[in-house]
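Apart from one protein chain that is not included, each protein chain of the complex appears where it belongs.
Chain lettering (A and B) follows the sequence in which the chains are written, and residue indices restart at 1 in each chain.
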Amino acid sequence: MSAGSRLALLLPAFWLLLFVGAPLLIVLEISFSEVISAIPPYAPVLRWGEEGLRIALNPENYALLIGDDLYIHSLLSSIRIAATSTFLALLVGLPIAHGIARAAPRHRPWLLLLVILPFWTSFLIRVYAWIGILKTEGILNTVLLTAGLIREPFVILTTEWAVHLGIVYAYLPFMVLPLAVALERIDPAFREAAADLGARGWSIFFRVTLPLARTGIAAGCLLVFIPAVGEFVIPDLLGGPGTPMIGKAMWTEFFGNRDWPVASALAIVMLVLAAGGILALDRVQRRSGEGLS
Amino acid sequence: MGAVPHWHASPPAAPAPTPTLPHAAREGGSGLTSLVSITGLSKRYGPVTAVDAVDLEIARGEFLALLGPSGSGKTSLLRLLAGFETPDAGRIVLDGQDVARTPPYDRPVNMVFQAYALFPHLSVAKNVAFGLEMEKRPRAEIESRVAEALKLVELEALAGRRPDQLSGGQRQRVAIARAVVKRPKLLLLDEPLSALDRRLRERTRAELKDLQARLGLTFVMVTHDQDEAMAVASRIAVLNHGRIAQMGPPAEVFDRPADRFVAEFLGDCNLLEAEVLAPDRVRLRGEAIELLVRPMDRPAGAAVTLALRPGKILLGPDGRNMLNASVESIEYLGDLSRLTVRVGAATRLVLTQVNRAGPLPAVGDGLFLTLPPETLVALPA
Partner (left out) sequence: MRKANSPLGLTGMTLGFVFLYLPIVLLVIGSFNAGKAVNVWSGWSLHWYAQAFRNEQLVAALWVSLQVGVAAASIATLIGTAGAFALTRLPKFHGRGAFRLGLLTPLVIPEVILGLSLLLLFVRLDLDRGIGTVILAHATFGAAYVAVVVHSRLSTFDRALEEAAMDLGATPMRAFFKVTLPIVLPAVLAGWLLAFTLSLDDLVIASFTSGPGATTLPQRLYGQVRLGVSPEINAVSTLLILGVTILVIGASLVSKQRNAS
């Protein structure tokens, strides 16, 4: 191995050990520590005493997570909200992806650019844009009231509806891109063969097109679901007290209660959860020959 | 015995060419004329032995084709010569120097890649100049040598183009110019014609041969196409399972295959099981047919396989080894016809004949065949 190649390996390897590996180990360590009034506000787990290394593992943070309904509730609620949002994103994303896959080849790059462009614009701004639309004296209510469709303004902001809407909106490009790629790859001859054998429009779509696009569907769903579970900005800005999510709970423990050990324990729980999703994503991508191999 | 067919056999298309003597003479010389001398070269990839203890001498100025099916080790051998692979054992002596462990950028060897590997971000001239820039040659020298190389391949007019603006044939010529501009001692060509369509390929074959003669360079070409190898090379090395099965001038390898593999790989071949009666006589197994063959060094009673090219069989009684045959099937191929005939009780032979004016024989017709003894080669069974 030449000097250049060695550098190409060692530089990122060193960086990853320092800024990815070590921090996660520290989170794991502090999740077993005790909260104290100090700076930093936790008791060290590993201590050099007179009789050598002393390890003071404190499992109480995890006991608290299991014992307190609040955390279990926010965890389950995160998973539920992420799952339903993923399904809704699939419903909204399929027609877009299908349209792109069927568009004339010279239009396709532009349509894909239209899908990607919002992804380049600020996430925060895109979520903020919905506040003006959804709030009680916002654009949506004004339009509906003026049109005479409703008599009283809707309360949407600060509800779970708004959180769902925000997640679908913010993560839609992640759903559409793998779907469009998968749908585009399907040889039109399969649809023609199905039609030749007597299948009609919708049954071709459900019995041939969708099954052939299943790796794209799986990839899109995981790409939306994994970040949605740990989402903080959307529930914070669009949700309310009735929409607890685990990312928000962790943020509150850290910044609000200054309880670093419980925040760390929550992070470990989220990490385990995310790892499951990531492993699934990895399998899907390997099968379709994409991703880092 | 059936009637003599009214469709008369044409004379043989061409007499079997004798081995070209000049090359044979050159090979026979001492190590002085040898440019590359490979001894005991081996390369393994895990459990697979790609190159298996190969010995090979490459003479100065020759055009050697490494011919074999995929997985025969021909490409590995070429990559070992180029320096992209390091051998597990053996020596590659190039012009008196062992280069087996020299990296590719320090070897006086250049390569024309299979899909040409032209740098897409550089113009034609810049591609050709690349190797000279690596040698840190003076600007003026680079310019004049690039111009000379482009003139050689008749691409002066396209010097400013990008590779993706060229046709397949032009790209191949750029790849050749880029390699020869370095004045290598040895030019390697990895399936140089496979990326071209068939008509262009045949024309380019002649150009390649002509170029090699003009430059006086030593060429080593890898190919899986036996027609291509025979058309351009002065010598062919047939590879199988990492070993050289046979090496010699094209006509020799074609007419006198050393074993069954070579016989079958270089075009169609009739293979007949037989028993040796005398050094120049055999009897076909299971038949009462005795044939005169090319003299061999086998004891009487030994089992051998006879190799006989379909094009060497003559129609009509014409000397020794005459046989009665009946036509089983005919394929019309335009210039040629391919006939499958039965001789004796159960022996099938395939033969090809040039189509001339006049009717073709029909299925079921009886014919006389002549198998010229010098074209019947005994192989180890």
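By definition in this document, a residue touches a chain if its C-beta (ideal position, glycine included) is under 8 Å from a C-beta of that chain, and two chains touch if they have at least 3 such contacts.
What you are looking at is a predicted structure, and each value in this text was computed from that prediction instead of being measured.
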item: On subunit B, residues whose C-beta touches the chain left out of the figure; value: 82-84, 103-106, 109-111, 113-115, 117-121, 130-131, 134-135, 162, 178-179, 182
item: Where the missing chain touches subunit A, by residue; value: 1-5, 7-9, 11-13, 15-24, 26-27, 30, 40, 92-96, 98-100, 102-104, 111, 113-115, 117-118, 120-126, 128-133, 135, 137-139, 141-142, 169, 172, 176, 188, 191-192, 201, 226-227, 229-233, 237, 247, 250-251, 254-255, 260, 263-264, 267, 270-271, 274, 277-278, 281, 291-293
